[in-house]
Each structure stands twice: as C-alpha cells, then as structure tokens.
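See below for the structure under consideration.
Just one protein chain is left out here, and the rest sit where they should.
Note that the chains are named A, B, C, D and E in the order they appear, and that numbering of residues resets to 1 at the start of each chain.
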Amino acid sequence: MITDLDRPRLLAYRSDYTAPADFDAFWHNTLREARTHDLAVRLDPVATHLRAVEVFDLTFAGFGGHPIRGWLRLPRQRTGRLPAIVQFHGYGSGRGHPLDDLVWSAAGYAHLIMDARGQGGDHAGGATADPVGSAPSYPGFLTRGIEDPHDYLYRRIFTDAVRAVDTVRSLDFVDPRRVAVVGNSQGGGIALAAAGLVPDLTALFAQAPFLTDIQRALRITGTAPYREITGYLAARRHSADRVFRTLGYFDGIAFAARANAAAWFSTGLCDDICPPSTAFGAYHVYRGPKQIQVWDHNGHEAGGPEDLAIVLAGFDPLLRPSTMEEQ
Amino acid sequence: MITDLDRPRLLAYRSDYTAPADFDAFWHNTLREARTHDLAVRLDPVATHLRAVEVFDLTFAGFGGHPIRGWLRLPRQRTGRLPAIVQFHGYGSGRGHPLDDLVWSAAGYAHLIMDARGQGGDHAGGATADPVGSAPSYPGFLTRGIEDPHDYLYRRIFTDAVRAVDTVRSLDFVDPRRVAVVGNSQGGGIALAAAGLVPDLTALFAQAPFLTDIQRALRITGTAPYREITGYLAARRHSADRVFRTLGYFDGIAFAARANAAAWFSTGLCDDICPPSTAFGAYHVYRGPKQIQVWDHNGHEAGGPEDLAIVLAGFDPLLRPSTMEEQ
Amino acid sequence: MITDLDRPRLLAYRSDYTAPADFDAFWHNTLREARTHDLAVRLDPVATHLRAVEVFDLTFAGFGGHPIRGWLRLPRQRTGRLPAIVQFHGYGSGRGHPLDDLVWSAAGYAHLIMDARGQGGDHAGGATADPVGSAPSYPGFLTRGIEDPHDYLYRRIFTDAVRAVDTVRSLDFVDPRRVAVVGNSQGGGIALAAAGLVPDLTALFAQAPFLTDIQRALRITGTAPYREITGYLAARRHSADRVFRTLGYFDGIAFAARANAAAWFSTGLCDDICPPSTAFGAYHVYRGPKQIQVWDHNGHEAGGPEDLAIVLAGFDPLLRPSTMEEQ
Amino acid sequence: MITDLDRPRLLAYRSDYTAPADFDAFWHNTLREARTHDLAVRLDPVATHLRAVEVFDLTFAGFGGHPIRGWLRLPRQRTGRLPAIVQFHGYGSGRGHPLDDLVWSAAGYAHLIMDARGQGGDHAGGATADPVGSAPSYPGFLTRGIEDPHDYLYRRIFTDAVRAVDTVRSLDFVDPRRVAVVGNSQGGGIALAAAGLVPDLTALFAQAPFLTDIQRALRITGTAPYREITGYLAARRHSADRVFRTLGYFDGIAFAARANAAAWFSTGLCDDICPPSTAFGAYHVYRGPKQIQVWDHNGHEAGGPEDLAIVLAGFDPLLRPSTMEEQ
Amino acid sequence: MITDLDRPRLLAYRSDYTAPADFDAFWHNTLREARTHDLAVRLDPVATHLRAVEVFDLTFAGFGGHPIRGWLRLPRQRTGRLPAIVQFHGYGSGRGHPLDDLVWSAAGYAHLIMDARGQGGDHAGGATADPVGSAPSYPGFLTRGIEDPHDYLYRRIFTDAVRAVDTVRSLDFVDPRRVAVVGNSQGGGIALAAAGLVPDLTALFAQAPFLTDIQRALRITGTAPYREITGYLAARRHSADRVFRTLGYFDGIAFAARANAAAWFSTGLCDDICPPSTAFGAYHVYRGPKQIQVWDHNGHEAGGPEDLAIVLAGFDPLLRPSTMEEQ
Partner (left out) sequence: MITDLDRPRLLAYRSDYTAPADFDAFWHNTLREARTHDLAVRLDPVATHLRAVEVFDLTFAGFGGHPIRGWLRLPRQRTGRLPAIVQFHGYGSGRGHPLDDLVWSAAGYAHLIMDARGQGGDHAGGATADPVGSAPSYPGFLTRGIEDPHDYLYRRIFTDAVRAVDTVRSLDFVDPRRVAVVGNSQGGGIALAAAGLVPDLTALFAQAPFLTDIQRALRITGTAPYREITGYLAARRHSADRVFRTLGYFDGIAFAARANAAAWFSTGLCDDICPPSTAFGAYHVYRGPKQIQVWDHNGHEAGGPEDLAIVLAGFDPLLRPSTMEEQ
C-alpha cells in the first residue's frame, strides 16, 4: 500500500522548505568551534574471532570536545591507503556489536560506524554519552534542546559526524580524498548533513533518510520517531515557531542543496516512517551528481541489501577500495 | 481482568528486595550536598482569571543548585499559616497549566506542584531543564544515567523533591510542621521517596506508585514506562548488574521502610502499568501509620477522585487546612 | 499527522448539510412540552473538604419531567448574583465527582455540570437514569431511538440541556442574563445545541464539538463513538434514510445557524474523533459573534487548558464573575 | 494458546458461586407476573424464495407484555406435530435475516429464533425494542439496570425466553412435549436460563455459554462483552456489592443446578471471551443428563458446525423431528 | 468510514488494466488440456440429520485431472431437472461442513460448493489437496507459482471452477442450461473467472469480489490477503514485472469483459479488503446484463444476506428452481 505520493507526483513534488538566512553562518561557527578541540583519536584493538577484518574501538573528540565512540573495521589484507566509509546508524540504537556490519570492510574499505551520542540504549548498544543536558523533552531524543538551534541534540550529532570524517581523514592508512558517508534512516539524515557540511566528500548513500522535509513529514505521518515532535508540540502549544525555527537548521533539504558528493538516495513507496516525498524533497535540490532508487513495494527498509549492492558498484570506481589482487 | 495477584495473595506477598548497605549514606551525602546550595526561592505571580486561588510561578534550587520550577497555588482567602501539599506528577509530563489541579488550594492548602526535571514534553508541559547529560539511554527518561546511582536521573529528581519540601517550609505563610507529599504513578514514587528522605513529614498519599519493587515489576509487566528498562537491558545485555545495583538506591520499598508520615496508598487490581503487588511490596514494609485502598475493578487510575476524597478526609485532622470560618 | 483538511481548506470548506423544513417546529414543540413540567429544582449540599467551593447535588425536571442530576458548584466567597456556567460532559461518562472541575467556581462562577441521561457508566460516573426505552441499537448510546427524531436519545438530552439553563436562571443567586454553556466533545455538541435553542445566552464554548456535520464525519472517520452509527447502518442496511432524517434534527450546524451567544470554538488538526472540518462546518454558519482556535498539533484534546484560559479571558468582560474584591 | 485452565483442572474446577436465598422466589414471581399477559402470538408469513422452508415473522408478548419478535421457520414438508427448537442469538445482534439459520427447519424442526430485546443494532439486525429505560450504564447492554435485579435487562430477556418457549408450545402444529432450547455465547446463556426456568424441556444446547460463573469471568478475562461490567465498576466504584448481588440472580450456574433437560455443552480451550472454566462451572452442577464437548484448539467458536452435528444426532431420538418418510 | 472512492467517483472510475494479448489463447489451451481428463464424477452420500436436504461428497477431476472435492446439496423434494448453483468460497477456508450453506438447496437448487485446492486449513475445512508444488512464496496462497502464469495456483483453481460447472452439467438431475456461479470475496473472483471462461452460464453473483483490478488494489490497500503480494514483492524486488505479467491472466476485469451471464455484483464502501473501486473496475467493463449493489456503510461483508435475497429474487425467473408445488 502506497503511503504517500505515487511516482509521477514524487517526480513533480518540490518542498516549500527554505533555509534560514544565517544557516551557513550557524554551521560555520558550529564547526569552527568544534574544530578548536584536538581530535584526540584513539584506537583500541578489539579481540574478535574474525580473520578477515580487524576491529578497533575508536574514540575521537566531537562537538565540545566530547569523546565520541565508534567501531573502526579494516580489511586485514590491505596495501596502500584505504578509502573510508563513515556510517551513521538508525534512531535509538548505537554502533552495535563489533561483529555487525562487516560488508564495508569485507569490500575493502576502512569502515567507521559512529555512535549517535546519548542514543544506544535500544536495539543495538552504543557507548557514547551526551554530556549536555536538555530542556523539557518528549520521551525520546528528537526534542532534546529543540527550542533553540544551539541546544538541539542534532547540532551536536551532525558536528560529531563532521568530526568523524575529520577523524578518518586523519588516519595514516586512509586516503583522505576517498571518503564516503552512508546511513539508513536517521543515519541517512546524518550522512546527508555531513555531505552538506564537508564540501569535498566523494560519495553519499542516504537510504530512506530521516530529518528531511520535516514539516511535511509531521503533517503526513503519525509514526515514531517523527511523532515525538508532534507529541511535544501537542503538549507545548506555544513552542511551534521556536521548534520550526530550530528545525530549519537541521533539515536535510538545506544540506542537500549544499552537497557536492556523488549521491545515491533510495526510498520505498510504502514507507510510513520517512515518507518518500520527504526523500524527494531533498533529492530534487541535491547539488551534486545524484540518483534515487525507488522501491515500489517496500517500506522503510527500502532496497535493503539491493541498495547496498547498487551502492557498492557505484562507489567502486570513485572510491577504489583495496583489492586482494593489489595486495 | 486482574493483572497481578488477587487480594489474599497481595496481603501475603512480601518483596525480596533488599536495600544496598550504603543506602542511607548515599542519600545522606546526596542531600547534604544539595543543601549546600541556597534555596533561592522565587515567586512570580501568574495572572489568571481565578478568583479563589492565587497562582505563582515558583523557582527553587534543586539538586546541584539547578533551578526547579513549579506552580504554587494558594487559597486567596487565608489567615494564619497554611499547611502545604507538595505534589509530584506522572511520568513524562510536567507541572502542567496554572488552571490545572485546583483541588488542594480550594481545600485550603498551600499547594506546590513541582516539575520533574527534563520531563514535561508530553501530555502536560513542564518548564524545568535537566542540565545534566546522560550516558546512552533508551528513548524516554527511565534509563538516563542508570548505570551508576550517582548519575541516575532519579537521584536528581528525588533530591529536587526533598528540596521542594524544604522550599514550602521556608515560606513564611506556610506552617513547616504541616506538610504532606502526594502523587500519582511516578508522582507517587517521588512522594514515597520524599517521605523516606524527610523524616518529619505529616502525611503521604501515593496513588498507584511507580518505582517500587522494580525488579518484580520488570518481570511481570511489559508496558510503558517500565519496559524502557527492559528495552535497555535487551540492548545492553551486560548492564543488568549495574542497572539493578543502581535501582537498589531508588526503590520505593527502601523509602517506605524509612518513612514516618501517615500514609495513604492506593492501587487497582487491574493495573498493568504499576502492578498492585509492587505497591504492596512497599506498603507492607512501610514504617509509619498506613492504610491502603484496593480498587478491585480499576487499572492505573486506581481510585481517581475517590482516593482524593478519602485522602482529603484523612489529611484534614492532621494538616488542618485553612477554613473560611477561621478567616 | 493531520487527519482531515489543512488550514486553507478548512477555511474554505462549507458543509452541504441542510436542516429539515420543520426543524424549528420540531424543537419548538419539544421544548414547549418539556416546559409544561415544573422545574422542581432541588439542591442538596454535598459534604466535601473544599474550603473555597460549595458543592450541591442539583436535581431538576428535564425532558418528560424526568429528574436530571448535576453538580452545582459555587464560590464560597460571593456577593451579589453570580454569572453561571452550564457545562456538559463527554460521551459515555457523567457529571463525575464533586471534587472534579473546580476551575469555573474558583473563577467566580456558579457552575452546573449536568448529567447526560443514561450515560455515566464509563470513565466518570453519572447519576441520571434515562427512563425511556429504545428500539434496537448498536452497543452504546448514539443509536438509541435513532430511527425517529422523536425517540432519539439526544432529543431528550438537548432538552435537558435547555432545562439546565432554565434551572440556573431560576436560582435566586444567579443573574439570569449572564449565562454561558460550555463543553468538550459531546459536551461541546450539547452546548452548541443549547446555544441554538436558547436565544439569549451570553456565551458558548465548544471544544472539539461532536455531533456536527454528522454525515461528513461518518464518511471520514472510523473511530468511536461515530462508528456506532456506521455499525448500526451496517447491520440495518435499510435504515439509512430514516437515520439521516433523524440526525438532521440534531446536527450542530443547524443549531449554529440559530445561535446568538458569543462563541469560542476550538479544534485540533490531528483530531480523528471529531474531525476539524466538522467543527468548521458549524463554525462557518454560526450566527453570533465567533472565533475558532485551531491547534495544529493536537488531537481531540484540542487546546486543553489553553482553550480554557482563552475562554476565561473572553468570558470575563461578558459574564463578569464575582471577584474577591467585590466581596 | 490455552486461555484458562487445562483439561484436568477444568474437570476438577468447581465455582464458588452461590445463588441468593430468594433466587427461586425472584424468578417465580417474575414469571408469574409475565404470564399474566396474554401471549398474543401473531404469525405473519414472510415471502422468501425458499422452497423447503416457510418463514414467519412471529410476535409474542414477553416480559411486561411487551411485543417480542422472532423468525419462525417450518419445514414446508411436514406431517403431524413438530418438535420445536427455540434459539437465542449472541450478544449485540438480533434474529438476523429470514434466510439465515436454516439448519433446524431443514432438519425437520419448528424453529423459533427470538430477538434479545433492545439489541439487534450490530452484526445481524433485530426488530424488538426494549421499552424499559435504564439507570446510567456503560456503553453496551450488559450493565443496563444492573444495580437492581428487578431492573436488570436480562430479567426481561430471560423472561422473554421462557415466554418464547410458552409460545412455541401454544402453536397447534408443535408438540409441546418436544421442545429444546439452544444458543451460542449469549444465546447459550439465555438457553441455559430457560432450561433452569422451564422444568420440562426436552433438551438444551449451550455452546460457549456467556453469563455463567460471572465473577470468575470478570477476574480472568478483559475482553468484550464482559469488560462492560468491569468498565462500569471502574467508573462506579461503590456499586460492586449491588452489581454482584444483581448478577447472582442471573448466573448460569444457578440455572444449571435447576435444569432437567438433557444438556449438550461445548467450550473451546482457547476461548478468551467466555473462558472454559466458566462453562465448566455450570456444567459440573448441571442437574439433568449432560455432556460437554471440549475443543482443544478452538476459541469462542467452540465446535462450530461439528457441535451442531453432534447435537442434531443427540436430539434426534429425544425430539424425533419430522421426516420426509413420515410425510 | 469510506475506504476508497465515493459513489460519484466509483461510477466514473475506469481501471487502466489491459489484458495480455494472448489471454484468450492462454485460457483456451488451459481448459482444453484440462478437459482431456475424464470428469470422473463421484457422488458419495453423506449421512446428516437434515430432512429437507440431501448432501453428497462430490469428487471430480479438475486441472491436471486432480481430484477436486465439494459438497453437493439437493432439495430432497424435487421433480424434474434442477437448476444448479456452483459456489466458491473465500480465501483460506474450504467447502466447510455439510450442515453449512443450506440456503441454495432449500431454495430449490442443486448446489455445489467446490473446494479451492490446497486451501481449507483455516476457518472452514476443505478436503482437496493441491498436488502441485511451488516456487518460493510468501506465507499464504496468493503468491504460489506467481512468477509464471502457467504455474500460478489460480490457473488451477479457475480451471477447477470451470470443471465444476462441467460437472454439475453432467449430472442427470441437473438442467445444464440453468447454471449459475456465485461467491463472496475470493469466491466472487473465482465465480467471475468461471463466468468469463464458460460462455453460456445463466447467472453470476460476485459479492465483494477479490482478484479484480489487482494492481490498483495493491496500491490502495495494505490488508490481508492482498498484502501477501506486496510482501512477496518487498522480499523479491526484481519480480514485479513477472508477477504483474502473471496477474494479468487472472484479473477479474478480463473475465468481466468476456462474460455473458446476467450478473449481480455487490460491494461495500467501507471495504478495506477488496476496495469497491476494484469491483467497479470489473463491473464497468462487464459484458453481459449487470447490476451492482452498493452498500454505503458496509465493509467486506457487503450486503450479507440482503444481497442473497436480492440475488434469489433475481435468479428466480432465470433459473426457475424446483418448487414444492411442482413436486
């Protein structure tokens, strides 16, 4: 069952979102401040029984210099500098388990999956605290600090994401010119933000992205996690202007309009969590080279591993992962 | 449909919870530290169209000296010092609206309803930030800081509750010897904690209390909000010992065993949110004078306004609210 | 998630409901007949522990002379004649508990909340029987007597509402020229009916009103209680003409077109119980001075206490409640 | 999934229900009063396209002399007096459509299906009003008049059922010595009541009977329709004693202990609407010859048509339906 | 609540389905092949306690010569050749119990209800195996063999249906010129297919038909059983072209365009299982005489027994069932 517009209407749809006038200044200042902190990268080897992949517990200094954790996975067989994938995870969970997500390292990439700070208590664990408190919020993470863009949780998370890119680029076994950002759902939204904030990324994969065309999403979907915002505004009826002003600094459409990396979007026509029109809202204004995969009969899972296969093929000539033959 | 034990089994049930050895020291130190901060009470009149009740936006310094907000409602007609009711609200909401909850002030009490910090983005708004960050948590409030008793959100909230009692006692129009704490659900749990931490309160009303006999609750109920803890432990399988150690400092049973105020408990046999056995777990060890109202056919609402009528009658001779005749 | 039309479409929407030709005659005759019965008002004081409010168990003769019950609450401090609020409650419940709903009396009004007869076995108890039987009905109250306008339950309830107004006007401590009718959901529908049937009321507050633009409601919502009618028509496929003929005499749109009181409507764009277009259907044709509060992110609760604050402010200059200063 | 006790426990289970001391007097007086009214039987032929079955719209005077409707179906080929089946339907619906329920007439019985008065607005239509009003009730039929046994709806319905038996016995083409009562769910409860109130019925079929061992049912099931009573008691906390006193006059266990007809019970171990232990509560004390069919994997449908086949076979030698050969 | 288009839009709606070019050849070959098998009709009397109806366990050779089972019911009183009704049942169940569905035989028809092969393990039992295996499928029956029209389960079932018509026509007590096909939901879809494949049927009754305008159904409904196809396509993202090619041979619209029998359609505007527009998609192109009953307030049950009464009346002059008088 189609949950949103059909294909022709999706192609014709354009969002009425407009970025705040000081959007770029806001993020310029935010990132400049974050970059005053030393990256303080730390790599602790993790013992696993994997033979083909090495796993490290990576820590770097994110927003505010706060320690951010992730897993760094490397193909054990490697020569030369590796291209890197920086991955962001879905809402509520964390970087997960060292044994998860082996595809990128098995495909010859350095692969960093970063914790979304504060999250990581659901589905798949995380290890990163958010040391910043919050004004009153709706249960969940989506409204923490939402009354002011400077306080909003995603200001910290998006900055962490940029710093995660800085981090992989700082590693001597990574080629800083070959870096991509990827993610599903919230992870897709974070990846899109990173692509908008880091001008020279090579590629982006945003699968069923969250946090794009947010006001439309709130109007047309009542499911979690978007409903956290609606729930918040239902309880705090006079906060809407402030909330929408804040969200203006975090909408994927603004990042899309600024991103240069080659982009792979995907969306499912039956997605009732991140409705496809909100992905198209970002896609249509995306500045760099772009393609979007539309899955007629899928929901929020979109193309699942099929998307991954498409993206691996698409990334290959751009990112040139390490091959066994080269080793 | 009965969700838990029947009446005879409830009467016979005893929890196997035992408090940590340093429970009293933990709270002694916590409160001592909090009390190093000046209460910094501030009262801002709120304009309403109420004729019989005055409302003030009250602020005081809670845990860490952080500003905690509440509404203070006073009967406009009053003479002499008033007895005071300090009320705590249910999970997720806040102090609500100035026009809510008029019964206590209309009954002749000074009535303070305190925000649970950080909450207040659902159902009924709050105005109190929690400036303390958190390790990874499950969406919601119940697992914020749960890996260490010093970091746990409820350490701050329970301390705020004690400070709220300190606050009403500091008001020159309140008789500090006539103070009661009341609440439903989470509010009942906070009230019970306050009664356990403030030795000379006059009365307690804990309706369908939350956060008592917590480990049993987790075993027998799968509903929100207790399921936040189960969800957290499902994602973080190695945290159980730490989590249960933390919760040991916050279980209503321990507070019950230390409380002296005359207590009114109530519970519904069909409650699937705070199962009645967990209320009885606290009731059976309650140290002060006590009674428990059992509502055979009610769920989490327990006795609703019937409980209130019983409690108003019970409080009357103990707290002696201001009467029109005296004025 | 928006459940119905968006704001621009709501403003443009007009219902195609038209009142039956003998609508006025039907109600004229109904009220004339009811008024042949003596009001037989009886006031029994209710013992509560409230100091600021007096509560009475009020009985009057409604439709058919049947005894109708309500709570009458008065500010204990009062001088001169009071303005009066007549309130109607939501579907299925009753006048509730003496300790409920203190805001109006605390604000200086005489406040009568009337039982909807026969209801009162759900949520909040009532005390008023409906001595009239019924043809076959769907479980619930909405289809009792629905095959004939003379037999329909709401003929009796709306008449009771008019008689409740008559009743408060008959009280020697009430100023009969300062009377308002208020209610939420079903209560809003009843208040709207009373405003259409009593030409000289001062004010109306209809929050998320039920029973307006009924045929549209049945087409666009499948939730309780409207679905009782759909369920009835599903079982009784040949009753639709009779049922819609009956409902024509009870649709809030007809009452709106006849009402003179200053009106405050409110509706939530996420309301799936009483969809906002059905409130606008009545609002657009409302004859008296009017305003409508639209809450973008709220459901059936609409503005909750925010609506109340707006209405208290709006009522104040019109109804001039008793103030302490005057006393 | 088994919803209640397993087979061995069902066999051992005995209800602690005890009938009120004046149970027999209550019903004796009720029936005597009803029988003061002439039966006023009326048969109106209904045009159908059935060739093998004749259908009549039957009316008789039930409780209070009120007109009660049913369908009477007769095998078109018949000789001599017919045995009769009086059937009662499930909760909320009515006698249904003339084309429904052909099995009994096709099997050679005169077959009367009686409306449960007032119901018939859900699932399958009815045509019988209940001209008696009601004190406040929970939406539905189960609590109408429940505060007093004389006012309870089922006093009227059970009396109607006895009068339905009187009616078929009064028909000159029916053999009054060969009459059985049958029903599923509510219909089974009514049939059981009729069997307890009419001493000389030949047979009874109670499939998944409702309204037996009611207090236990309320404790162990939360589904409709039993939850109407729980919902009522949740809203009216002080009514439990009165309600349970009333229900004491209507519990199938009391009727079972007084019934002489040969009985076929059936129940499904997965029934969560009328839990099997409540059927066994009645079965164990049933006074006449009895058997119970237990369906391990069925819910409220119990044996469905399999029960019917068993019962047709069991009824055959007792009731000796008209056969083609005899004609 | 209306689930699809309203009446005016339904009348205007036309599907964009087009049949495959070789649709007729596909079915011509399929039926020719099936008819190479001897019908091998077998009638085994079933002992029931019915006096007016005889029941036989009928077997015939369907697709592939596989034995297909059904119940044949005959009015015991009959003279001359009977008209015949061939009925098909809803999704998942089977021919049911001998005591079910007596209306047609009681109305003077020979009545065959045919098992849908392989189904019959849910709701009402069947007795017919499907000896053909299947490629991977989604749980259920709707995707078994769906990648190729020759392998699709409904090729076999629709062929069985044609053979069921052949079978009743072969019975010496049936008049082969007076045969109708009937069914609800899946049964309506099968009946429609039979009417499209057998050119000289007298009448068709398709109530809430399934498997018509299938692609639209998939876009607008997410309920079972259509969601089996969506679920399949979600898991097998590259199968859509093959699946839709297959379904092209089985869409009721194609059969409607070829059918000559006088047709009675019915649909409910609240049907969320087989949305009314999909019934209208077939109705609008239906070639023979036709009428459609639209039930405004019903769901998938459509007119229920009301439809049956209409159809019995409509069939009567065309099919002339045996009457008692004629006997």
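Methods note: a contact is a pair of C-beta atoms (placed from the backbone, for glycine too) under 8 Å apart; a residue touches a chain by one contact, two chains touch by 3 or more.
Computed from a predicted model, the values in this text were never measured in an experiment.
Looking at E:Leu5, E:Ala127, E:Ala240 or E:Ala257, the residue that reaches the missing chain in the full complex is E:Ala127.
Residue in contact with the omitted chain (choice from B:Ala84, B:Ala106, B:Val132 or B:Leu218): B:Leu218.
Residue E:Phe141 is the one among E:Phe141, E:Phe205 or E:Tyr226 that touches the chain missing from this view. Summarising the interface, chain A meets the missing chain with residues 48-53, 75-77, 96-100, 102-103, 105-108, 304-306, 308-309, 312-313, 316, 321-324.
Counting over the whole complex, chain D has residues 1-2, 6, 270, 295-299, 301, 303, 306 touching the chain that is not drawn. Seen across the whole complex, the unshown chain contacts chain B at 218-222, 227, 230, 233-234, 237-238, 240.
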